[in-house]
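One structure is given below, represented as structure tokens, and several questions about it will come after.
Complex shown without one protein chain; remaining protein chains in place.
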Amino acid sequence: MKRGKQVPFRIGTTTPRCDACTKVTGQEKYAADYYGDHFFWAGVKRAGTPHGKLLKVNTEDAKRLKGVVAVLTSEDVAGSNRVGIIRGDQPVLADKKICYAGDPLALVIAENKEALQAAVGFITFDHEPLPGVFDVEEALKKGAPLVHEDSPEGNLLRLVSVETGKGASAFDECDVIVEGVFQTPFQEHAYLETEAGWAYLDDSEQLVVVTTTQTPFRDRNEMAPALGIDVEKIRVIVPYLGGAFGGKDGIAIQCLLGLAALHTGGVPVKMWWGREESFLASTKRLSARMRYRLGVKRDGTFHALECRAYFDTGAYAGLGETVMTLGLEHAGSAYRIPNVSIEGSCVYTNNTVGGPFRGFGVTQVTAAMEQVIDMAAQRLSIDPLAIRRSNALEKGDKNCIGVTLTHSTGIKKCLAALSEHPLWREKEGWKMKAEQFKKRGVGIACMAHAMGYPAVVPDFANAKIEFTGEGRFRIYAGIVDMGQGNTSTYAHIAGAMLGQDTSVFELVQPDTERTLPSGSSSASRTTYVYGNALIIAVEDLKKRILDKALHLFCSAQAEELMLVPGGIRHREGKKKVSLRKVAGLFDEPERTCTAHFRSPAATEMLDRIYLGPHIIFSYAAHLSYVEIDMLTGCAEVIGYLAVTDAGNVINPQAYEQQIQGGIAQGIGFALSEDYKVANGHTDTNNLATYIIPTAMDVPDMMSVAVDNVEETGPFGMKGIGEISISGPVPAIANAVADACGIRIGRNPITAENIFQALQKQDDQEKPR
Amino acid sequence: MAREVLLPRTLDDLWEIFHAEPELHLYAGGTDLLVKLRSQPPLPSGSPSPLVCLERIDGLKGIYEEDGLVCIRACTTHSEIMKDPVIRQHFPVLTKVLSLLGSPHIRNMGTIGGNICTASPAGDTLTPLYTLGASVEARSCDSGRLMPLKSFILGPGSVALQQGEILYGIWIKKDHDFNIHHFEKIGQRKALAIAIASMAALIKLSGEGTIEKIRLAWGSVAPTVAVSHTIEDALTGKPLTENVLRDAMPLVTDALSPIDDVRASAGYRRRVATNLLLRLLQYKDA
Partner (left out) sequence: MKISFVLNGKKKTTDVEPDMRVIDLLREHLHLTGTKEGCGSGECGACAILVDGESRLSCLMLAAQLEGKKITTIEGLSKGKRLHPVQKAFVENGAVQCGFCTPGMVMTSVDILSRNPDPSRDEIREGISGNLCRCTGYQKIVDAIEYAAKDKNR
């Protein structure tokens, strides 16, 4: 683990992240860390009521307060006042309607925080309350109140259906049919860094916004029409984020900050949401209700699958329909199923706002699918691992929506590794050792996760690397690093190719003026797509460096030279010249290499599913050890194993970080996280009531990476960012069922839920 | 408008402040009060009442023994109490409770007096102190009075302090003869957990396994700590067996009056608090 100063990056070898030092010393400057000698604070008055016709926002009293600079309402928004990447249905500041409790009604700019807080408290509004819709199935009924009166299909945002083979009629050919209804709640990302930013008009009247977002280039395109300014007049800068997990994908704080900066007379303005505001106004993982039916042959072969899903996108479309669609594309998890009938409705309600969350919609469907599989295995008395192995996808198979898998497909390898792991082999012995009032169970689950955008959305990155005058390398990362460490991995890749160590790299975080458009930090794509582009740029640069270096090694051929840490050496001779010296030979324009890469995408069956299918998937098989306290219902995860096929591993430490972090969030989702909304209001509005795991709630986790190479990936890798979050809910639910025979069908599987189910089981077993 | 924050160093200083500023907010660790103030909208004008922080008053800190009694002064932090050898030796139930209260940071800041004066139904220190039969001492500039903790706690968020009075200390008798000190808390996670239900128990168990004496108290299942002499009487003199405990369980259920909240339903609280009694079986052969 200890490395000397001069050890270059190597693919497959752990190297601490480039950003660790500045973060561990408190030097790294996040969006919330911008202050100045003279600046204003901005903040928002929010509705606090879920549905109504907005008649008037009363700002006069607030405006009169000392220290208040301006109070803006929708009338002060010069542009369309609408954002939302697909539907554009969300106002920057509410104008006609209130569609959920977090809707922003007015924006206050003040000289200090105290005045800001007081002013927000003084704003009132007149509205006509409307009955709300809070349940997906109720929302689709005739006569249900409409969240958006102008929505073409009422509260139905999108219906997606896929049928393959004989569809549902194939159930007639099955020996065993199992079914269940599964529900997953809204999940809050709960990144430690709440939304924050700093904005100002620079000398050229350009609006500069430094903020927390996963989508700087897209934001700029959305902000311009919404605020009525030219795209070229907006610059978005994104420092390292303090976590995001999908929750900073799309417009949240960006327009409000921008709008504020347009009204300060040139003074910079700062905004930083408190925890409660972040919970109220940020997006949530879409809650889902799924009816599942799985038909199986006597030998355990999956034959038919039916999935009817309802996803709650809340008040605005955002990316809700794409979240659901990705879920439906994974409705059959990692198995061959010849006949499927999948249908999902993405529905508007007045609950909250749904959006991307690590795992997208896959986490929801996997929770359901992997539980019905255990139910089928139990009915057929087949081992849950065996039934999975015999149905697992292989390269060349068709997945559940009928798309042929032409890329690396390692789920069988994952299951094989799991079957040999001590945690699987020793499980019966472990279960026997439960103490008084405890029961133990072991559960497994498989998962797949697509990488990148769906087929019809171009998935590309533009890499840019500069060889500086000092002989250092500056990588311009166009994709946000929300904490996953993608930008460090860019240095790792370039370093491995250039024979350099961390010390010569500089990473420029996304800045619409300095870095090149490369899409969002999402979809498990950041290393794959940018890494591929970077490899091309680095090859180009390397060639340029060696060619230039020839001037300093008279008589040599470029092939005889090699890059070593800090310099260039002749392969045979002893002579070494420093990079700085070589850099001196470069003309300015030659220093920078750029390259474009577009990810491979499906070319067939584009109409199979909304926006087209994916073709590259990562796979995993998880196992959990769970102990239940029969007196209280408390479930504790005692052990956890994740076996993953995410292609080749570039940096084992960074890889494990993703696996472990995803599992911990998944354990939270499985056992305690529940963003409860009742009649449009939530009581789980802070970290005291929305329960994420502490260090005592997560066990030591084991991670195994199976040996598999994705030929199209940079050094054979594929996406690792999301997949692990989809395992814990089903793996833990299956372990709970294994321990005490109950299946709750709904997470979080709280102590109370388990307790009630146990009680019901007791009542049923009691002779009457 | 900024608030004044006063940090008296002695009780006499405090009394003077009381005299000059009858309207004030006291705090010790601030882990309850400052959280509460945060959620209150600021006053746009006028001068808010001053805050008086008790953390610098040496006379309100520390643990002392006097005539077979131990006095924990009100502003002693949870961490300090946990570390104290006298408490560890004589009142392990209290040490156990404190090790589960909030988080290490909260224990470094929060005080036992603050926990008592907050008088939350979920206040963790209350159940062990009830079982230990603790008394509290309130003091004002010219007088002091001692009363059982039970009479000090009036209801959720309400204690029997009068204008100009503070909680000075908690008195506990050292010479109890309980040989089993038990506490369990059910929360939504293992740390930073507000109790859904909790139970403290002190038992004097004979060598033969007979319950010679028992004190029980439940938290988070009633407006204040729930105790019941009926249950204690029913168990006294009986052997510590599953049947004996199960027989007493209906009495527990009757003694509780929980409510629904964001953390759990009343029904769950009632049943699970009852079940906690069975956990005492672990001491059967101890």
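When the chains are written out, they are named A and B in that same order, and each has its own residue count from 1.
Just so we're on the same page, a residue touches a chain if its C-beta (ideal position, glycine included) is under 8 Å from a C-beta of that chain, and two chains touch if they have at least 3 such contacts.
The structure displayed is predicted, hence computed values, not measured ones.
Visitor: Could you list, sorted by label, every displayed chain in contact with the chain left out?
Guide: So, spelled out: the chain left out of view touches A, B.
Visitor: One chain isn't shown here. Among A:V108, A:A523 or A:I692, which residue touches it?
Guide: Answering carefully, the residue with contact to the hidden chain is A:I692.
Visitor: Specify the residue from the set B:N108, B:S140, B:N179 or B:S228 that touches the hidden chain.
Guide: B:N108
Visitor: Residue-wise, where is subunit A in contact with the chain that is not depicted?
Guide: Interface with the chain not displayed, on the subunit A side: 1-2, 14, 16-17, 19-21, 23-30, 32-33, 35, 189-194, 240-245, 274-275, 482-485, 653-654, 656-657, 660-665, 686-688, 692, 694-696, 698, 700-701.
Visitor: Which parts of subunit B are in contact with the chain that was left out?
Guide: The list for subunit B reads 2-7, 29-31, 34-35, 38, 51, 53, 55, 79, 102-106, 108-109, 190-192.
Everything below uses one rule, namely that only the chains that are shown with their structure count from here on.
Visitor: What's the distance between the Cα centroids of subunit A and subunit B, rounded to whole Å?
Guide: That gives a centre separation of 43 Å.
Visitor: Which residues of subunit A touch subunit B in the complex?
Guide: Spelled out, the residues of subunit A in touch with subunit B are 65, 114, 117-118, 121-122, 436-437, 631-634, 672, 676, 683-684, 688-689, 691, 693-697, 750-752, 755-756, 759.
Visitor: Which subunit B residues qualify as touching subunit A in the complex?
Guide: By the definition above, subunit B touches subunit A via 41-44, 103, 186, 188-192, 194, 196, 262-265, 268, 271-272, 275-276, 278-279, 281-282.
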